[in-house]
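One structure is given here, and the rest of the page talks about it.
Shown here: the complex without one of its protein chains, the others still in place.
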Amino acid sequence: MDKITVEKLDLFYGSFQALKEITLNIPANEITALIGPSGCGKSTLLKSLNRMNDLVEGCRIEGSIRLDREDIYGDMDVNLLRKRVGMVFQKPNPFPMSIYDNIAFGPRTHGIRSKAKLDNIVERSLRDAAIWDEVKDRLKKPALGMSGGQQQRLCIARALAVAPEVLLMDEPTSALDPISTAKVEELAMELKKQYTIVIVTHNMQQAVRISDKTAFFLLGEMIEFGETEKIFSMPENKKTEDYITGRFG
Amino acid sequence: MINWKEKLMKVVFLAAACVSIAAVVLICIFLFVNGVPAISEIGVFRFLFGTKWKPANHLYGIWPMIVGSVYVTAGALLAGVPVGILTAVYMARFCPRWLYRIMKSSISLMAGIPSVVYGFFGLVVLVPFIRETFGGRGMSVLTASVLLGLMILPTIISVSETSIQAVPQSYYEGGLALGASHERSVFYTVLPAAKSGIFAGVVLGMGRAVGETMAVMMVAGNQAVIPRNLTAGVRTLTTNIVMEMGYSTDLHREALIGTAVVLFLFILIINLSLSMLKRKEKE
Partner (left out) sequence: MKSAIIQKWKGYKNDPKSFGLFSAVFLAMLITMTALLFVIVYILVKGVPHLTPDLFAAKYTSENVSLMPALINTLLMTALSLLFAVPVGIEAAIYLTEYAKHGNKLVVLVGRTAETLSGIPSIVYGLFGALFFVKYLGFGLSLLSGALTLSIMILPLIMRTTEEALRAVPDSYREGSFGLGAGKLRTVFRIVLPCAVPGILSGVTLGIGRIVGESAALLFTAGTVAEPAISIFDSARTLSVHMYSISGEGLYIEQTYATAVVLLIVVIAINALSDYIAKKFFK
């Protein structure tokens, strides 16, 4: 069952074409990894899945992206889209407010006002992000006082709080130490039971460790897409092989 | 529903952004509409270069005030610029940390003291001092210049200091590496690099001096004649307006607005050269 289908997607920044005819089906309840050297378009693709690219001036899109068969660049309300497709950023970006308010920001945005409900959501999201035990006694403390790894898991909890269907992760561990990285990876594996996850990563071991499907990008084109195991053991394309064996990038 | 609110607020923000444009347009319209007819009725040449300002006799020449403004501003720059720039150099490159903090807040306090307080200080301290030291009545070009020099100090200091701080450390180190002393490095490598920023500070200070009203009025004597020497009284464009606006009518009133038009043009020229300087600095 495919959660997201990308069809013949072209994306331009002004006159520069950043993505060329991408066609890709992202299956539900699996982790799909997007890999490739810097500037290959993997982050760009990720950001077009919840229309964060709208914020970039001069960005233009052709082709279609469907979420449950519904065109996300059609009539869909962009804010509701982003509620359904959550995002975790490269650098942890908690808001300068308390831990509680960080988590509650999303639900409040979408109209939940009742204190009991919010309390409930905050606890559940923090538990789901496996950080509840560490922060339950200091929910009212500023989020910026936490360590980098905790901040990133807080950001994941924050994304979960709006009950998304898809979770986009843009190199979520690139700013973290190995122990925090392991925790985030473990968390991602756990989360895929409930959510569809798309992760951009620079780290090929990470892709091997956690993803079910892998897509390899080069210069705005998708070179190869398939089962992670297969991509890393016997890639069909020569370029993929060169990349994963470390011959360039 | 939400979209409707977003669109409405965007229009509100846009309207707010346009307020400053509207303000400039309105100021121009109201000054020019009220001032220019009077100037043409009096005659542009006779208005600008007439040396007699005697509203009772329908003589409206503002040349003495133009000269007065130029004198007083030049005097203020002479008094304020050297001290201001050198103080900025001290703050940026010679100052111990503890003193720097004190000076920084002192300078901003100096900028915050109201002009009436400066004016009153000038009246009770500078005026008698100048009268006893240099003769005359004490209310003079010299008094106004010194007082204005003091008042424009914070402007010159803070702008210059910022631009000196912005010079890359490598310039200074380059000077030191050639065996120059700290002082020489600062004056011969850092200062030239901060030139245009310092100049912008001076021009900004000049704008302040041209536009200052109350303090000048309290110490300058305000005679509407071209001063013959430094201890003679002087009237500037700004004080001409504020002195007589209260009781003027008809052409007299419009001639005062015409004075404001001339003042406004002066300021526009200063502003224009300032923004040109700023653009030059960016490049």
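Think of it as A and B in the order they're written, each chain with its own count starting at 1.
The rule is short, and it goes like this: contacts are C-beta pairs under 8 Å (C-beta built on N, C-alpha and C of every residue); 3 or more make two chains touch, one makes a residue touch a chain.
Keep in mind it's a predicted model, so treat the numbers as computed, not measured.
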**Prompt:** The chain left out here touches which displayed chains?
**Reply:** A, B
**Item:** Touch with the omitted chain, as defined above, among B:Y60, B:Y118 or B:F199
**Value:** B:Y118
**Request:** Decide which residue listed in B:L77, B:I198, B:M218 or B:A255 touches the omitted chain of the complex.
**Result:** B:M218
**Message:** Take the complete complex as the reference. Which residues in subunit A touch the chain that isn't displayed?
**Reply:** 50, 52, 55, 57, 79-83, 86-87, 89, 91, 93-97, 105-106, 109-110, 155, 158-159, 162
**Residues of subunit B in contact with the chain not shown** = 2, 5-6, 9-10, 12-21, 23-24, 26-27, 30-31, 34, 82-87, 89-91, 94-95, 103, 105-110, 112-121, 123-125, 150, 153, 157, 181-184, 186-187, 207, 210-214, 218, 238, 241-242, 245-246, 256-257, 260, 263-264, 267-268, 270-271, 274-275
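Assume only the chains that are shown with their structure count from here on.
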**Prompt:** Quick one: subunit A and subunit B, Cα centre-to-centre, how many Å?
**Reply:** 56
